[in-house]
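Mind looking over this structure? Questions follow.
Let's turn to subunit A:
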Amino acid sequence: MLCFRILFMEQVLFKHNRPGRMTTFDEYRSEGGFVALARALAGMSPDEVQQAVIDSGMRGRGGAGFPTGKKWSFVPRNLPGPRYLICNCDEMEPGTYKDRVLLERNPHLLVEGMALACYALGVQHAFIFIRRGYEQAADNLRLAVAAAHGAGFLGENVRGSGFSLELDIHQSAGRYICGEETALINALEGIRANPRAKPPFPAVKGLWGQPTVVNNVETLANIPSIINGGPAWWKGLAATPEAAGTKLFCISGHVVRPECFELPLGMKLGEIIDGPCGGMRPGSTFKACIPGGASTPYLTKLHWDVPMDFDPVAKAGSRLGTGGIIVFDQSTCMVAATLNLIRFFARESCGWCTPCREGLPFVRHILERIEAGQGQAGDIDILREHVRLLNHAFCALAPGAMGPVDGLLNHFEDELQEHITAQRCPFEGTHS
Partner candidate 1 sequence: MNPITPIINGLAITLKHLFMKPVTLQYPDERPKVAARFRGLHALNVSHNKAKCVACYLCPTVCPAKCITVEAGEDANHDKFASKYEIDMLRCIFCGYCVEACPVDAIRMTGEFELANYHREDFIYNKERLLEKK
Partner candidate 2 sequence: MVNLTIDDKQVTAPKTATIYEAAKMNGVNIPILCHDKKLKPFGACRMCLVEVEQMKGRQIPACTTPVTEGMIIRTSTPDIVKARKMVLELLLLNHPLDCPVCDKAGDCDLQNLTYEYKVDTNRFVDEKFHHEIDYNNPLIERDMNRCVLCGKCARICDEIVSFGALTFIDRGIETKIGCEFEDGLNCEFCGSCISVCPVGSLLARPFKFKARFWSLTKQKSVCGYCGTGCNLTLGVKDNKVLTTLYDENQGFHKGQLCVRGRFGYQFINSDKRLTSPLVRRNGRLIEASWEEALEVVAARLKGGNSVAALGSSRLTNEELTLFKKLMLENVGSSNFDHSAGYAHSALTSGFARSFGTTASPASILDIQKTDLLFVIKTDSYETHPVIGFEINMAVKNRGIKLNIISDKRGKLSKLPGANTFVHKPGSEVSVLNAIAKSILDDKLAVGSVDSVQGYAELAEALKAYTPEAVSALCGLTAEDIKKIAREYASADKALILFPIGQGYVSHNQEMSCAVANLSILTGKLGKEGCGVLCMSEKNNSQGAVDMGFFPRADGMNAQQILDACKNGSVKTLFVAGENPIVSYPDKSKVTTALEAVEFLIVSELFMTETAAMADVVLPACSFAEKDGTFTSTDRRVQYVSPSIRKNSNCKTDFEIFSALISKLGGQTPVSSSLLFSEISSNTDGYAGMTHVSLRKESAFASVNVKPKLIVPKASAAVSSEPGKLAMVTGSALYHSGTLSQFGEGPMHVCPEAYVEMSRKDAANLKIHDKDIVTVSSPTGSLKLNVKVTARIPEGLVFVPYHFSAAPVNAIWDGAPVTMVSLTK
């Protein structure tokens, strides 16, 4: 039954994928690519495009899950001066690699999606902010943009509609903080990538002080199918009535097939692991997983039947995030796993605000000492205090960084306690 559903599941993002190589522009066109754009330009007003996105119930795929249509609607309509769209492809969260797969396979989808978004928002100059490490993806994107230019889907007066669009690819120097939209805008402006104070939100005052929308790659890549199939159809692709559309889940860890799959939103965690992932590796039993990239608290066996959609996962005390699932088996020391993540976040803190800059290295310090068998009695309380304090940081990096620690304290406090009382890591020597 499960396999049946997966086999006949409709895919919109991976539909055009070719095994082992990038889909060419002509292949994409011949399979219905850029039809949505042509249709929108010919017969839909920008407001209608935006309304379709609002109706589809699409929520941002970058991690926060903010309704995309709503974000767009914050852009003041009748303001003079330019406005911008930025595609956030600074995918640096450990455990997340969906955008890379998408861009390496089919960058045309993003180009078309951005063109549609720009049309809806009245943007004439859009940017793709891509991290330095994604060389292949950037190359593919360049090809895709050039091809779209050649076919007249970008540039001056697209298809005689009067709509013009320039698309620039910016390969950033790369930092995790650039994934935060205001820090990304700063980086694009050429200044230090620090987050900006909100309000004003980018939708009102963003890039060079102009209204700016920052969307994730996957979010934008979904827009052509919303226009093509209609919002109702697209919404129906999900597994539950509350969810909307499909989602790229990129799985890593102790499963048989750690890959990136396009699956209906709202599929249960257990279904994903047992289904497309082929279950746990032989000899492994499920202990916990990170549901959506390194900044989300752990889910455990208790959550096996949680539908992987924004609200249900939030209800379970975690976040769907980017859909980057990291699965841990019984041999994993959760303290070590958390420490590994905290090391990343402590390094990637931009150094702007006190709690994040000083707090994260300190949390790392404490976890290190617990893992090394030198934990002290008060350490768990100090960690708990930091989870609270780091919520008061300037941006979402520090609260996100404390996600795994929060999960550790909620679900694996006994494991932590064991480290401290035994003055050693109980998993010593068993790490796989």
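One rule holds in what follows: a residue touches a chain if its C-beta (ideal position, glycine included) is under 8 Å from a C-beta of that chain, and two chains touch if they have at least 3 such contacts; residues count from 1.
Selection rule: all candidates are chains of the complex that A comes from, given by their letters.
The shown structure was predicted, so the numbers you read here are calculated from the model rather than taken from an experiment.
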Selected partner (touches subunit A in the complex), from 1 or 2: 2
Residues of subunit A defined as touching candidate 2 within the complex: 175, 177, 192, 194, 197, 199, 346-355, 357-362, 365, 378, 382, 385, 388-389, 391-394
